[in-house]
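What follows is a single structure, written as structure tokens, with notes after it.
Just one protein chain is left out here, and the rest sit where they should.
Letters are used for the chains, namely A and B, taken in the order the chains are written, and counting of residues starts over at 1 for each.
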Amino acid sequence: MPVSLRKPSTFQQYKTLLRKDLEQEFRTKEMLTSMGIYALLVLIVFGAALGQTTDGFNLLQAAGGLLWTLLVFTSLLGLNRSFSHEKEQGCLEGVLLVPLDRSVVFLAKATSNVLFLLVVEVIALPLFYFFFLTGQPLGSGWPLLFVPLLLGTVGMAGIGTLLSTITVNTRGKDVMLAVLFVPLTFPLLYACASATTAVIVGADGFMDVFFLSSVLAGGYDVIMVLLSWVLYDFVITA
Amino acid sequence: MAQNRNKPIKLPEGGQRPDQWGPWAMLAGAVLTTVGFLMAFLFVGPVNGAAVSGVEMIGGSMVSSKLLLSQKIFFFHMPAAMISFGALAFGCYYCVRFLMTKNQRFDTCASVCMEVALLFIVCTMITGDLWTRFEWGVWWTWDPRLTTYLILMLIIIAYFVLRSALDEPERRAVYSAVIGIIAFVDVPICYMVTRLIPSSLHPVVLREGGMTGEMGATVAVIMIGMVCVGFGLYRMRFRQVRLAQRVEAVKEALDD
Partner (left out) sequence: MNPVLVEIYSTILPSAPFLIGAYALMWCAVLVYVFIIMRGQKKAEAHMAVLEEELEELRKKGVVGE
């Protein structure tokens, strides 16, 4: 009986790698739990930080920035975790033994990071609203919030995957990731915070600012994800 | 040299021809920047600021407005800023060359370029910040150019922190080359983003005036001088790092 062996397509490889990450996560729920709790703790810190503000303080204007602060720190934690357990259990070496295109590894890892971040955002956003924004008049266009959130998540996960692959091999990797991640994602944060604030506040002509910021964030995403994708080959084989 | 007769040890080469130019470039740079410095104060007339009520005869010309001495910072500020970015561009070029060839020499080139870039960025930040402090009355504002340079400085510092956190030379070289390329791409984006998005808190202050011929000539002289200084520093540092690497290689060969 002839044995037929078919080389799996790139998309299948991608799906397998992605499923591996997701299954591992749903079995342990380690990353989501730690990220969720961390997000809650950052919110509590915000509560203490904003406790002394008076009624005149316009929380609405600061809300977009605070939200992005929360997301950056939470995603830093998540990105750190996403490669350290691959490293600890020698999983990465196993994956690299398979003759597959290295960029597939990048795409699968970046996708799983995007998914984890989105899950955390789904948990953190209502909490943020609950703690800080319930009494505030939100702008009419607030559902547009998901645009900068998605753009920011994709960008952070894209470049963050590359950076966490680099930093997992360094001494003091947790700090190292933050040192590289924050300055490199600064333009994205700036654009996303601007777009988010624009829709939350909903001042006159907010659509212009929102549109411009979203386009810039999208441009950053495209450039940086492509660049990370190209450079990932060098990083992972080093 | 300690040559094992059977297999010659490979030493990092150094002491090529451009190394001899290094000190001369430094000397030329020192002379040119000094000339430029004197030109900035003695040759170029002071730039006029706000008008005052009345006219005075100063130094053979009628003056009816306040004179801005702080503007003299500009003559060194702009060339330093341009050279820092140029050095970063060269660093990025060497990073790409390294990734293409995996030749350790290019890694050294890239890291020395980044050092020179950091030096000139620090110079730019110092001059720019003192100007900001006097003209705008604040030590810091999130102006697009200030923000971009702060981020650029942080990225380059991160580049060196990353280098110091890695022990294996090959891995260090690859990782820092990747970061060098990303940094070079990130900086223009950062400038665009901070400039295009209007900041609600601080108005974007952009004062772009034309340069007179005298100012242009002075900036050109300082620019050439600074390019010489940058090149001289780069070559001297490169020779020194290379020598240190040779010493290490010889030591290892002797230990065997």
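In this text, contacts are C-beta pairs under 8 Å (C-beta built on N, C-alpha and C of every residue); 3 or more make two chains touch, one makes a residue touch a chain.
Remember, it's a predicted structure, so these values are computed and weren't measured experimentally.
S.K.: Considering the entire complex, write down the shown chains that touch the omitted one.
M.R.: If we consider the entire complex, the absent chain touches B.
S.K.: Just one of B:21, B:43, B:93 or B:131 touches the chain that is missing; which is it?
M.R.: Answering carefully, the residue with contact to the hidden chain is B:131.
S.K.: With respect to the chain omitted from the figure, which of B:68, B:146 or B:161 is a touching residue?
M.R.: Counting the whole complex, the residue in contact with the absent chain is B:68.
S.K.: If the hidden chain were put back, which residues of chain B would touch it?
M.R.: 2, 5, 37, 46, 49-50, 52-56, 58, 63, 65-70, 72-73, 76-77, 80, 115, 119, 122-123, 126-127, 130-131, 133-134, 229, 233, 236-237, 239-241, 243-244, 246-247, 250-251, 254
Here is the rule we use: only the chains that are shown with their structure count from here on.
S.K.: Spell out the residues on chain B that touch chain A in their complex, using ranges where they run on.
M.R.: Within the complex, chain B touches chain A at residues 99, 151, 154-155, 157-158, 161-162, 165-167, 170-171, 174-175, 177-179, 181-183, 185-186, 189-190, 192-194, 196-198, 200.
S.K.: Give the list of chain A residues in touch with chain B in this complex.
M.R.: Touching chain B: residues 61, 159, 162, 166-167, 169-172, 176, 179-180, 182-184, 186-187, 190-191, 194, 197, 209, 212-213, 216, 219-220, 223-224, 227-228, 231, 234-235, 238 of chain A.
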